[in-house]
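Missing here is one protein chain; the remaining ones are kept as they sit in the complex.
In this document, chain identifiers A and B correspond to the written order of the chains, with residue numbering beginning at 1 in each.
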Amino acid sequence: MNFFSHYDYWVMLFLAMSGLFIVIARGNLIKKLVGLAILQTSVYLLYLTPGKIVGATAPIVDASFTVYSNPLPQVLILTAIVVGVATLALGLALVVRIREEYDSIEEDEILRLDLDPADDKREAKP
Amino acid sequence: MNFAEHLPALQIVVPLVSAPLAVLLRDRLAAFVLVLAATWTAFAISILLWLQVGESGLISYAIGSWPPPWGIEYRVDALSSLMLMLVAGIASVVLPYSRASIEREIRQDKHYLFYALFALCLSGLLGITITGDAFNLFVFLEISSLSSYALIALGKDRRSLVAAFQYLIMGTIGATFIVIGIGLLYIKTGTLNLADLSIRLQAMTSHRPVLAALAFLTVGISLKLALFPLHQWLPNAYAYAPSAVSAFLAATATKVSVYALLRFYFSVFGETAIFQRLPMEDLMLVLALAGMFVASTVAIFQDNLKRLFAYSSVAQISYVVLGISFDSVTGLTATIVHLVNHAVTKGGLFLLLGAVIAGMGGVTLARVHGVGRVMPVTSFGIVLCGLSLIGVPGTAGFVSKWYLILAALEKGQWWLVFLIVLSSLLAVAYVWRFVEVAYFHAPRADLAGVREAPLALALPAWILVAATIWFGVDTSVTVGSAATAAAQLLGVSR
Partner (left out) sequence: MKNDMVLRVIGKLLIPFILLFALYVQFHGDYGPGGGFQAGAIVAAAMVFYAMIYGLSTARRVLPDALVESMIAAGVLLYLAVGFAGLHFGGNFLDYFVLDADPVAGQHRGIFWIELGVAITVCGVLVKIFYLFAQRGQDQE
């Protein structure tokens, strides 16, 4: 198998793995979300790649063209993009709220604050 | 138009319509009535579908009249009709409870949004169960997940935010893995219809991309169903979410993910591809056993009751996976029965814990001292559910453990019977922790005047507790449907 004939899959894998690495290795909540966004974006490439036919046009009916790319992956990915946007927006909204409550967006600091034994008292508040 | 024909579409659309309407109304009472009506309608529809499937065996519905495999197909068989009934039924019980419950936990001007999110989450979960299209399954999965992240973040404790964020990260990684798996299958076969996929995959189950797809799907769905050791998001998410949300998610979300796993394993890849060519049987057995023991042991050392029972959920999910690993009709029956039984038990348990929070202000072990004296009825309910978690005869938990043991004996694995009983002893230990503080300690001075939970909280909880007992005595609905579903799952692939 020729390495370069499938280079877009390699790009996809590189993006996916770097995204996953950022999510796992970084403690900053915003950076985690960036990694997550990269991971999700890599999937778009996985879907779009096989739908493209070299030398084909966009799937718009016209008498002068006969070979069209597959439009279905693009529709699917449009859905996945919407999901990605929604996830990112929700994630960022949570980070904003976390910062308001903890005054920090570093995971280790937040976890340390959570070990605070005064928590039971706060639970009692109406 | 004939309603009976369109039930599969209405099953999803009715709760889905109620969500935007609730947002438009901007009034908490109107939103509650609307979403409640939609949820109860959905439950009625699911019962009708279950009856229809009992007669005809399979219902296929083409959305937009595009015939499958081109269009999106809604497909109801024995397993999905049972799951639909479970999800809609739990929602119908939890929603009336939530009205009284969120009064104390969520700001009043946000209530209509809570109901809208609940309706969205419900339609997402129902959608996963009913759809026969792989990508549609992913979309519904994300609808239910995104709304559940938001629902968890509504918790009163600030730790609910961190829990929701962790769940969002883990859940999105899981969903992305699932969509990568579906993408690889689509690249190989050119179809997204689950039934069509299974036909086309038969010739290529050992191709490398298909195996990669299987791996991605397994890991992705395992994250969603909190299979040990991918359960890290679950305990905090359940512990700090609002009470009604904990109960609803604990009873349905992981169960629906197990459904997705069963669907992909048995209806798409086929039993031969998974269990006879790959060592999945051993893998799942080891993970299930590890989960049963580690999670139960961790549960014993928790000092927050909601966290304790959240870890117990991880352990109980491991029983479900153990049933899958037997790869037999009895094993799958045990899996499906336990899905239902555990959903009912855990749902009731978390509703009762919500009632305790309403009375005592929290569920840390130090706080609930003597709750058995000030809230005797609620505590008795918790003990009953605890007995079901242990698997005492006469409760639902016994029935599922019985079938697990039968499946183990069928395979001649005596040592597994021993391990199942041993892990039940761990359940005795963590349920005992509640019994000890509830009945053998005096209540704290400032909490001695606490009264029994109001009827609005107690009644829904006791419906589920009664179901826990009922399913332990009369097994015709649960075991009957589960056995049919298990036979159908294995029959399709053989």
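One rule holds in what follows: contacts are C-beta pairs under 8 Å (C-beta built on N, C-alpha and C of every residue); 3 or more make two chains touch, one makes a residue touch a chain.
All figures in this text were calculated on a predicted structure; none of them were measured in a lab.
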| item | value |
| --- | --- |
| Option touching the unshown chain, where A:17, A:30 or A:58 are the choices | A:58 |
| Options B:6, B:207 or B:277, residue touching the unrepresented chain | B:6 |
| Touch residues of subunit A, complete complex, unshown partner | 58, 60, 78, 82, 89, 92-93, 96 |
| Absent-chain interface as seen on subunit B, which is shown | 1, 6, 9-10, 13, 16-17, 19-21, 23-24, 26, 61-65 |
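In the analysis below, only the chains that are shown with their structure count from here on.
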| item | value |
| --- | --- |
| Computed distance of Cα centres, subunit B from subunit A, in Å | 26 |
| Complex contact set, residues of subunit B against subunit A | 104, 135, 138-139, 142, 146, 149-150, 153, 157-159, 161-162, 164-165, 168-169, 172-173, 175-176, 179-180, 183-184, 186-187, 361-362, 364, 366-367 |
| In the complex, subunit A residues that touch subunit B | 16, 20, 23, 29, 32, 36, 39-40, 43, 46-47, 50, 73, 76, 79-80, 83, 86-87, 90-91, 94-95, 97-98, 101-102, 110-111, 114, 119-120, 122-124, 126 |
